[in-house]
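Working notes, beginning with the structure itself.
Here the complex is missing a single protein chain, while all its other protein chains stay put.
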Amino acid sequence: MTELLYGIAIAPFKDMVGSPAFFAEVLIGGVFAGLMYSLVALGFVLIFKASGVFNFAQGVMVLFAALTLVGLLERGVPVVGALLGTTAVMVALAWVIERVVLRPLVNQEHIILFMATIGLTFFLEGFGEMVWGANVKKLDIGIPDRSFIVTGVQINQLEMFAALTAAVLVAVLGVFFQRTRVGRALRAVADDHEAALSIGIPLKTIWLIVWSVAGIVAIVAGIMWGAKSGVQFSLSLVALKALPVLILGGFTSVPGAVVGGLIIGVGEKVGEVYWGPLVGGAIENWFAYVLALAFLLVRPQGLFGEKIIERV
Amino acid sequence: MSLKTLWIGALAAALIAGPMAAAVHAQPKEMFVPLLVYRTGPFAPSGIPIANGFVDYFTLVNERDGGVNGVKLTWEECETQYKTDLGVECYEKLKGKGPTGAALVNPYSTGITYQLIPKAAVDKVPVFSMGYGMTASADGRWFPWVFNFPTTYWSQASAVIRYMAQQEGGTEKLRGKKIVHIFHNSPYGKEANPTLEELSRRLGFELTLLAVDSPGQEQKATWLQVRRINPNWIFLSGWGVMNQVAVKEAAGIGFPMDHFIGNWWSASDADVIPAGEGAKGYKGATFHAPGTGFKVHADLFKFVYDKGKGAGKKEGVGEVLYNRGVVNAMLSVEAIRTAMTKHGNKPLTGAEVRWGFENLNLTEPRLEQLGMKGFTHPVKVTCEDHEGAGPVMFEQWDGKKWNIVSDWIPVMRDVVRPKLEAAAVEEGKKLSYTERDCAKEK
Partner (left out) sequence: MIYREAGQFKTSYASDQAIFPIAQDRWFVGLATLAAFVVPPLAASEYWLQAVLIPLLIYSLAAIGLNLLTGYAGQLSLGTGGFMAVGAYAAFKLTTAFPSLNIIAVFVLSGLVAAGVGLVFGIPSLRIKGFYLAVATLAAQFFLVWLFNKVPWFVNYASSGTITAPNRTVFGVIVTGPNATAPVRYVTALALVVVFALLAKNLVRGRVGRSWMAIRDRDIAAEIIGVRPLRTKLLAFGISSFYCGVAGAELVFLYFGSAETFAFDITLSFLVLFMVIIGGLGSILGSFLGAAFIVLVPILLTNAPQSLGLHLPVALQKQLELMVFGGLIIFFLIVEPRGLARLWQIAKEKLRLWPFPH
């Protein structure tokens, strides 16, 4: 019993202090992984913020974007052309979704819209695979997957690049939301659909923009995750890794997605490496949720979520 | 409204009932084999080559030899997406097709195998889970209807350790060496653990078991631990996207790839694609050779692909998992052929094919006749032994293709078999089976 307590409460910390370089590596690994989660979570946040839709299809959008990009590259389209082409496809997809799915379901309950995005998920899974095939495809973004060592800490170039990309993307989105006209309109729509409509903000255009931006975020996420595991069907499952991030950070906050990602990423890596062996490992998945749960019990609307004001 | 509903209902019923009614097409001299495939979904990269190899070999037998002793093979693919419930549905749908019903079933998923083991014994259809499924079913006294030759996960693990010892320069050199087993956190992934633990006790190497939860896209924590342990060898029991990420992570931390060995479901062409150059040197266990350098491939090109009857692309022929499909189909066909020596050259039922599986004796000369000399190893199945404990080879990725880099490494039957028999008793009792007396079988 004392041994167990020692294993839980003392040994891991001794370990961290004992080999600081390795601890730093764990932390950095967590930060990088967390930013990768944030990339996926961002797509969810954008859509939820502006249209109140919990977009279950975000994961499959990541897959679809990556498949399209790789498919174009394989057919000999140059990189810039492929990127533009993929962007065009994602914007077209956003337009179709707005037309076919969202417009007829306007003003429905959250859960109905959520279900509609599930229908969309099935559709895109079948469609993406039919068009681009089910094989694993290599996605080379020109960053070598090599590591370098700084004062005893190993850092992977590819992961660092992905993390930097995520950081830049968040900054750009932050500026977009806070400083531009469209961004202000988006925030207005997020606050109140009706009020936004009454002052002349075109809801449909806004939705189109938001879904397109989410599609572009999906391209970035698809590239980064695709560089990691190859472009394949499993990419659609990255959404599961983004859920705890989303919940922890709050559904409506862009910075929340990043901070949530960092907390989840670092938390689960530290948990797995230092406490996982005690119970046989592979605790990452549920540990992330328990971590999110612990934060939620203190702040039920997520770290940066809007406070829910309730009245009878 | 109600009338319309009725019509829709009737139409729906007709659509579902249609294929069942059409199942009764009595054509003589045909045998039916249901094919449970997964050409879509997250595991499709593995499922497609296996299914293609399988179908192509059947086509070859029909085209080149006019079937098995004059009995044509027919088959129908059913998509499972590697999902258990779809697998059960496919099995139920196809088990009664053909003039004599399903001759055998290849579940092609450990989960589906477990579902079919109890069912198939009742339906009298032999289950052939080649190198996967329930290891304990290798004891034919308890599991007469299940066959998992040429070898099992437990045997494979012992061969992997033997290979590592060989590379180190002797079994005693393994003492004190550090070996890490990275496994898919599922019953499949855990299969090798007891054998590895036993061998670690006997041979004195330091074993660390690291679990990766499905699907395994994020393995940072695992590889951080690997980096800290700094093992001499890594053995991988992965599946799906977990393999690709593991190979990539190993390359990323600069682990010497020739000391990284995947089991036979973790070392295929798809698994090394994303890592590109970094995967060079990665090794894998296998019970058949990769590549197209065998006579059977020449036949496949000549009789199947040149006639435009190939199931996949011509470039796919010779991939590791394609060849596995070919081996699987070949062993199935040889079992049917063996059964015909007893029951005559006519379409056989599952029960008759079962006898063929149990008395299969695939010799070296026979392999040569089949154009598979050196492609795979001879197999002899007996009533007691449905595994055959065949040896294992090791292949290595050179950046372009897989090459064989070892001889046939024998498995440690003395270590594995007693454990296996104990497990068979336990698993058999769970299903209320009784032990067969093999002396009475003939």
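Think of it as A and B in the order they're written, each chain with its own count starting at 1.
Keep this in mind: a residue touches a chain if its C-beta (ideal position, glycine included) is under 8 Å from a C-beta of that chain, and two chains touch if they have at least 3 such contacts.
Keep in mind that this is a model prediction, so the values were computed, not measured.
Of B:Thr40, B:Thr74 or B:Thr349, it is B:Thr40 that touches the chain left out of the display. Checked against the hidden chain, the listed residues B:Asp56, B:Asp213, B:Glu334 or B:Asp385 yield one contact partner: B:Asp213. In the complete assembly, the contact with the undisplayed chain comes from B:Glu77, out of B:Glu30, B:Glu63 or B:Glu77. Of the residues in subunit B, those that touch the hidden partner chain are 1-2, 5, 12, 14-16, 18-20, 22, 37, 39-40, 44, 48, 77-79, 81, 84-85, 88-89, 92-93, 96, 110-111, 114-115, 117-119, 121-122, 134-136, 185-187, 190, 194, 213-214, 419, 423, 426-427, 430-432. For subunit A, the list of residues touching the undisplayed chain reads 54, 100-101, 104-105, 108-112, 114-116, 118-127, 129-130, 134, 240, 243-244, 247-248, 251, 279-280, 282-283, 285-286, 289-290, 292-293, 296-297, 300-302, 305, 308, 310-312.
Everything below uses one rule, namely that only the chains that are shown with their structure count from here on.
With centres taken as mean Cα positions, subunit B sits 36 Å from subunit A. Residues of subunit A that touch subunit B in their complex: 19, 22, 25-26, 29-30, 32-33, 36, 129, 134-140, 145-147, 154, 156, 158-159, 225, 227-230, 232-234, 237-238, 241, 268-269, 272-273, 276-277, 280-282, 284-285. Residues of subunit B that touch subunit A in their complex: 39-42, 44-45, 48, 185, 209-213, 215, 217-218, 220-222, 224-225, 227-228, 240-241, 244-245, 248, 251-254, 270, 273-276, 278.
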